[in-house]
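Apart from one protein chain that is not included, each protein chain of the complex appears where it belongs.
By written order: A and B. Residues from 1 in each chain.
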Amino acid sequence: MADPILQIRHVSKFFGGLAANSDVSFEMELGMIMGLIGPNGAGKTTLFNCITGYYPPSRGDVIFKGVRLNGLQPDAVCRLGMVRTWQKVKPLAKLSVIDNVMVGALLRTRKLSVAREVAMEQLHVVRMEHKAELAAGGLPIGERKKLEVARALATKPELLLLDEVMGGLNPAESDEIIQLILDLKKAGLTQMVIEHDMKAIMRISDRIVVLNSGEKLAEGGPREIADHPDVITAYLGERVE
Amino acid sequence: MTVFLQSVISGVLVGGVYALIGIGLTMIFGVMRVINFAHGDLLMLGMYVTWRAFDGLGMDPFLSLVITAPALFLWGAFLQSAVINRVLNALPQNQILLTIGLGLIMSNAVMLKYTSDYRIITTSYSSASYMLGGLSISQPLLYGFLITAAITAVLYWFLLRTDTGQAIRATAQDREAAQLMGIDVRAMSVLAFGIGAALAGTAGALISPTYYIFPQVGGIFTLKAFVIVVLGGMGSVVGATLGGIIIGVTESLSAVYIASGLKELVVFVLFLALLLFKPSGLLGKTRA
Partner (left out) sequence: MIARPPRGAALLWLLVGAAAVAFLVVFGLVVKKPYVLHMGIMLFQAILLGQAWNVIGGYTGQYSVGHAAYFGVGAYTTIMLLMTHGIAPWWGVWLGMANAVLLSLVIGSITFRLRGPYFVLASISVAEIIRLAALHFKSFTRGAEGFLLDAVPSLRVLGTEIEFVGKRPFYFMALGLAVASVIANWAVERSKLGYYFQAIREDQDAAHALGINLTAYKNVALAISAAFTALAGGFSAMYVKWVDPNAFSLPEVSIPIVLTVIIGGIGTIAGPVVGAMVLVPLQEILRNPKGLVQVGILSSDSSVVTFLAPFANAHQLFYGILVVLVILFAPDGVLGVIKSSLRKGRRRREARPAAPAAPA
């Protein structure tokens, strides 16, 4: 494998006495989709937070494009080319839809006109151009999620981290997102996806990492994981098809 | 050495009263997450009620507490149900501005009625003091401290041993959970604000024999109350108690060893330092 784009090496995160992440290691290659799954409280969002610099890992290393990220602030991480979406979606409520995406685009340009063009492109990708001038705070949940993806894409990332982007969406909306993720992969974007929707994860992931109680329980291709006895036990009978 | 001890003792005595102010403010924050910038003005109202009782009825300031405390309690309960309750879900910055506004209304209404003239309450013991081994202990401060200690003890008993007190603490810890348990969180908020106001008013009454009384006196006490509460930890009654004493002593020592005119400045600098380095205070729960 050529140099992996992301390396997670023995990452642990402690909050007081609680180990939210415990010695997690895995790697991601350019252009792949990595699924990150696990029961509630397994430490998935904590891992995202450690990777993106929301807080530094207590132990271990996060290496992105050969650069050791530990302790780097989230804005620097984003500038390097890694961007995330949030489990509890965070629209810039009083700003319009297009202004939201422009905030993302302004990372790479100072000119508003250029940012506006980039923003419209991304809105086109998520099929929300017609909503460009509406206030983001008034959107229903499905569109807020799409908006957040568009905004993240406007930063021209090389690695996109999606935190339960399908949470709260109906099947039609979920399908739209799945298609979007696959299209982005075709365009060369590397992605890590936290999801509870097993069908979706199986469909889109090249590899899956399973976390449980902060530790890495298993790693492998979708079929391996679906048949993995420990994984099935961890989910306590949830059918992994 | 005597100067030092003297200073510490005065500081502790005043600190006890400061603790009352701090406890009231921290309870309000604990139960409602509201930062009450009008707290000092509630103290000021307590001072004026005490002064009217003294001037008009000839009542001793410590005795007129039976009027002052309930009066401030009712006023606080009214403020909560009529005004504060409406902004519990507003931006915290707006809440502060609202309470700043309430404070302005109170202090200026008093100024209109009674003018800005400084008032004083001179009792028979106002300048008297006990001598204890070379140290002079101010009588009014001592009585104030003893009453404070008694009130604090009753308050702790109330919060720890009675159903209502525990309901208040439950509301402070987790409003939603308390509601699910059947606690009337709205009533608890009214109660908490009422008690907070009563404590502030009581503090005002207790220091009235030794302080000048004027409408703008609330401002400096509000800020001191905040230092106390942040020092002790927002929401912690025990913390506010400790914080009050610490601030009292700090102020007293600053007045003696630095400069009397700078003692307030020192308190503010301490406040900033706290906000920067230990915003959760000594015993507090919330992050700044």
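Simple rule for what comes next: a residue touches a chain if its C-beta (ideal position, glycine included) is under 8 Å from a C-beta of that chain, and two chains touch if they have at least 3 such contacts.
These numbers were taken from a predicted model, which means no experiment stands behind them.
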> Just one of A:M34, A:L47, A:M102 or A:L211 touches the chain that is missing; which is it?
Replying inline: A:M102
> Per the definition of touch given earlier, which of B:Y18, B:F193, B:F221 or B:F271 contacts the omitted chain?
Replying inline: B:F271
>> Take the complete complex as the reference. Which residues in chain B touch the chain that isn't displayed?
In response: 35, 83, 86-87, 90-98, 100-109, 111-112, 219, 223, 226, 230, 259, 261-262, 264-265, 268-269, 271-272, 275-276, 279, 288
> Residues on chain A that touch the omitted chain in the whole complex?
Replying inline: 52, 54, 73-75, 77-79, 83-84, 86, 90-96, 98-99, 102-104, 106-107, 110, 112, 115, 130-131, 133-135, 137-141, 151-152, 155
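By definition in this document, only the chains that are shown with their structure count from here on.
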> Taking each chain's centre as the mean of its CA atoms, how far is chain A from chain B in angstrom?
Replying inline: 49
